[in-house]
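Note that one protein chain is taken out, while the other chains of the complex remain in position.
Chains here go by letter, A and B, matching the order in which they are written, and residues are numbered from 1 within each.
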Amino acid sequence: MLPPRHETAGGPARAFPSPGIKLAAVLVLVGFTALLPRQVNWCYLVPASLVLGAALWSRPSLRHLVGRLLAAEFFILGTGLLALFSPASRPLFLAVFLKSNLCAAAMALLTWTTPFHELLGVLRRLRLPGVMLSTLALMIRYLPLLAGEAHRMQRARASRTFRPRRRIVWASLAEIIGRLFLRSANRAERIYLAMCARGWR
Amino acid sequence: MTPAVEVRDLSYRYPRGRVALEGVGFSVARGESVALLGPNGAGKSTLLLHLNGLLPEHPPREPSIWIDGLPVAHGSLHQIRQKVGFLFQDPEDQLISATVFEDVAFGPSQLGVTGPALDALVTRSLAAVGLHGFASRESHHLSQGEKRRVCLAGVLACEPLVLVLDEPTSDLDPRGRRQLKALLRNLPVAKIIATHDLELALDLCSRVLVLDEGRLVAEGPAVSVLSDETLMLAHGLEKPHSLFHRHPHGPVDGPA
Partner (left out) sequence: MHLPDGFLDGKTALLTSAASLAGVGMAVHRLKKTLPPRQTPMLGLSAAFIFAAQMVNFPVVAGTSGHLVGGVLAAVLLGPAAAVVVLACVLVVQCLMFNDGGLLALGANVFNMALVNGAAGYLLFMVLRRLVPLRGDRAVVFAAVMAAWAGTVAAAFACGVEMACSGTVAWGVAIPAMVNIHLLIGIGEGALTGLVVAAVLRSRRELVAAVRGGGEGQRRGLVRAGLPMAFGLALFGAPFACPWPDGLEAVARRLGFEHRALLPSFPSPLADYHLPWIGSVGLATATAGAVGTLTAFLGAWWLAARLVPPTAAGKDDAPAAP
């Protein structure tokens, strides 16, 4: 679940170009790919080769790349199959399939080379509203903690669940989510105090 | 010499009316280390939160606390918080930024430090707590002890006069505890340490305050107070093991 350890990830693309340029490049690439015509033709080679080039430059681990693509596949294949039910179906399906995967690969490379807090810096320079910036910053800081708490609660509950009937499963899920919210609220209070103690206004 | 911290007749009630602190008064000299002991629920954390104005929620009409001569009141809160460095019990609550650098820079950047001066300050602060080269690390990848030290660096970066620590060695392993002790011993600032770790109190502090049910029930040199077994047991504490083999008035190797 957790993103790759960016201390070592990213290849040469980790340091260069800057996060802003990487984001802009991926945006352009994705935009170009998504707006390609609905028939697969030579135009598709452009994004394909760009993605290949980016992959060589950033040296993603196979696990990361394949993992992200596979995760995207669920929706792409599932919904892409629905595309088969329309007239002129097969070429459309192929086009959608290729486009989505190329875009997904580009995004996977972005994630591999650029940890989110760097992208957050870009968003800050783009003058994203302060309330969103602070929400994003605190979210990525505390997400692993909350996920860990949820996991520990679930593990504790599982050690006392002897007959996993549906009702118990649902009740446990809801209880865990509810307690997670309460713990989050408590922690938010403490964080507020800690921020004030360090001079935040 | 103006004391670093002076508290006079501090009282506080919780919003629901229960008495949390009653008539607490003490002072801490510059550079002095004082331990705050007491059973759970005695009001230690509540007392500490008063020292940098986080409590009470609505500023009192008459100040009861002076930091370096400055009364803790509504208008002076930001200066107070720069003079009083607060290390919270759970580093997870204090380490709010995604990277170490950002977190240590949080305080100083509010005080107007920017650019290369900020970088230098962060580097110095991290070095002071033994975390060279940690600036680019991500917060959630650190160990508990490392997180605590990053928090300490962040607090030290604001160059406080007084360091207030709430249970600094809880949830640290023995090595983490030794490292933190060594760090704290070398810091020249005044320290107020709320702790259950009686050996730590003995090692680092020259004086202890014992709080129980919101009242200060004992105050004095660390060795004398901690050797008083009756007093200790009466207030939910105990005599530290190392004192069982030590005469209370004999030579001690101990705090600065």
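Assume a contact is a pair of C-beta atoms (placed from the backbone, for glycine too) under 8 Å apart; a residue touches a chain by one contact, two chains touch by 3 or more.
Not measured: the values here are computed from a predicted model.
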Q: Please identify which of the visible chains the hidden chain touches across the whole complex.
A: A
Q: Spell out, residue by residue, where the missing chain touches chain A.
A: 1, 3, 26-27, 30-31, 33-35, 38, 68, 71-72, 74-79, 82-83, 85-87, 92, 96, 98-104, 107-108, 110-111, 116, 119, 129, 131-132, 134-143, 145-147, 150-151, 154, 164, 166, 169-171, 173-182, 184-185, 187-189, 191-192, 195, 201
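We take it that only the chains that are shown with their structure count from here on.
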**Q.** Distance between chain centroids, defined by C-alpha means - chain A, chain B (Å)
**A.** 40
Q: Over in the complex, which chain B residues touch chain A? Could you list them?
A: 49, 52, 54, 78, 81-82, 84, 86, 88, 90, 92-99, 102, 106-107, 110-111, 136-141, 154-155, 158
**Q.** Residues of chain A defined as touching chain B within the complex
**A.** 5-7, 115-117, 120, 137-138, 140-141, 144-145, 187, 190-191, 193-201
